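Removed: one protein chain of the complex. Kept in place: all other protein chains.
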Amino acid sequence: MFLQQLINGLAQGSLFALIAISFSLVWGLLRMVNFAMGEVYMLGAYAGWLVVMYATPNLGVALVAGFVIGWIVGWFIEKVAFKAMRGVPHIASLVCTIGFSFFLKELASALFRAETKSMPSYYSDTAFTFAEANISYLQIIMVVIAVVMMVLLQILFYRTKIGLAVRAVALDYRTASLMGMKVDRVTSLAFSLSGALAGFVGVLAATYYNAVNASMGFVAGLKGFTAAVFGGITSIPGAILGGYLLGAIENLSVKYMSSGYRDLVSYFILITFLLFRPNGILGKKAKL
Amino acid sequence: MIMEIAKLEKHFGGLVAVQEVDLALAAGSIHAVIGPNGAGKTTFFNAITSIIPCDSGQITWKGERIEKLSPQSISAKGIARTFQNIRLFAFMSVLENVIAGTHNHFRSFVWGALTRNARYRREEKESREMAMALLEKVGLAEKHAEYARNLPYGEQRKLEIARALASRPDLLLLDEPAAGMNNTETEELEQFIRALRAEGLTVLIIEHDVKLIMGLADRITVLDHGVKIAEGTAAEIQNNEKVIEAYLGKRRV
Partner (left out) sequence: MTLRNVYASKEGKAIGMGGLAVILLVLPRLLGGNDYLLQVATMMALYVVLASSLNLIIGFTGMYSLGHGAFYGMGAYTSAILSVNLGWPFWITMPLGGLLTALVGAFLGLATLRLRQTFLVFGTLAFGEIVRILIMNWSSLTRGPMGIPGIPPPKVFGTELTSSTHYYYLILVYAILMVFAIFRLYYSRIGRAWVAIREDEVAASSMGISVFGYKILAFTISCLIAGLAGAFYAHFVTFISADQFGMGESFLILTMVALGGTGSIAGPIIGACILIVIPEAFRFLAEYRMVLYGAMLIVVIVLKPEGLAGIKGLFMPTTGGRRRTTLFRREPKVAAVKAGGSQ
């Protein structure tokens, strides 16, 4: 039982970890949060669902659709909430993305109606059983994807020219732009990429939970942010670590309290870390 | 001595911004702190006013230790300051900026504000008059209704001084008050600081304008790389070899 909870926790943790990476991509660059990240994830899930229901039952295509939708929405949010608002205090941008979060959620619920759509299962067969705990193929796939994503992003950041530009901008926005770097393009890219990642995870989550609905984004976004803060929002490995820890803790805590209180654990972790260790477990010391 | 500072020290990571600095301030004097850029002068002020807590050392103010107090308690003890990079309340009016400086002299609170009772009205009137008088003094009375951020640079500096004076301090710390002022403004400032001393105020001033300092200061302390390298009257400082070296050495680099 314990082992099963742990395995479920790790699978779910992969989802948290991937959303957390989305947050830390933007945070690392601009010290900003896209509050609508959860809603991008939700839109990705709908995109995946639409593909599977009406086009092709191929999960790969659905994942690509989530990725593309997320990219577009992330790109658009950057244009409106950040680029158009240069010179306005950061917090106004945050409020603007809060507006986006509400807008997208209500839009989805108006377009697709309030009821939960059911997403067919993929790879849900048990891959192997280990001390009475079942591990499905999907769970393995999710963990692999999360780890691969982390590695890819690390390579992107530390081994490529784009990554160098991104890190330069993250280090010092003004200087980077004075030195003629295309700061605008770099920020736009980071936003789109983080959106794409969120959209992609949305499809994954829809497949894992077999469900899509308009309000799935809010909790996912908040949990993803919690995971990012937990592990250290300034670093991608931190975000991954935070995601897995959060998934494990949440699933194991169900043993000790009624399931209605399950989300409380995450929110307590969020508040505690914000207050006492805002740089998270791994994060470098950074000014808030 | 109205204030005595002993072995004050402040580190930023590996950087020693202020190192074992001693300083004794005579009541009613004008005392200057000078030094090359990055010498630690501003940090020294920040440590005195607790804006950045010091790492070690003692500050005795009128016989009382104050280095552990919060900025607002230090203000309440009668120490006021201005900032090198002006920190006005940009979107408050000029008058309100100064009234905000009188905060500690009044006591009416939520109940007074809600009922506007006799005491509240008396206090509001008093603080307004006090602030207006100060604005007259620095020559900004006509502009009292403007946003502080709309003032030209020199006037913003004057407003900062007026705001600091509004707390009726015994010691005024001025961090480069003449920066960005033209010649006439600087001369006015000099007269103004003298007038403050005549009223019994003690002034501790950081300034790069050597002419201003030499004419104004009773005593001068020179900092370099966080260390006090000299102290004395203007004449003594001008002939001090270490000081010349610090400044010239800097220039050569």
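In this document, chain identifiers A and B correspond to the written order of the chains, with residue numbering beginning at 1 in each.
The criterion applied here is as follows: contacts are C-beta pairs under 8 Å (C-beta built on N, C-alpha and C of every residue); 3 or more make two chains touch, one makes a residue touch a chain.
These figures come from a predicted structure and were not determined experimentally.
J.: Out of B:E67, B:E96, B:E190 or B:D209, point to the residue that touches the absent chain in the complete complex.
T.: Answering carefully, the residue with contact to the hidden chain is B:E96.
J.: Which of A:L3, A:A110 or A:I155 sits in contact with the chain that's absent?
T.: A:A110
J.: Out of B:V18, B:I86, B:L134 or B:V222, which is the one that touches the chain we can't see?
T.: Spelled out, the listed residue whose C-beta touches the missing chain is B:I86.
J.: When the complex is taken as a whole, what residues of chain B touch the one chain not shown?
T.: Considering the whole complex, chain B reaches the absent chain at 37, 42-43, 45-46, 49, 51, 70-72, 74-76, 80-81, 83-96, 99-101, 103-104, 106, 108-110, 112-114, 116, 120, 123-124, 127-128, 131, 144-145, 147, 149, 153, 156, 163-164, 166-167, 175-176, 179-180.
J.: If the hidden chain were put back, which residues of chain A would touch it?
T.: Those residues of chain A that touch the unshown chain are 32-33, 35, 80-81, 84-85, 87-92, 94-96, 98-107, 109-110, 218, 222, 225-226, 229, 258, 260-261, 263-264, 267-268, 270-271, 274-275, 278, 288.
The criterion applied here is as follows: only the chains that are shown with their structure count from here on.
J.: Centre to centre, by mean C-alpha position, how many angstrom separate chain A and chain B?
T.: 49
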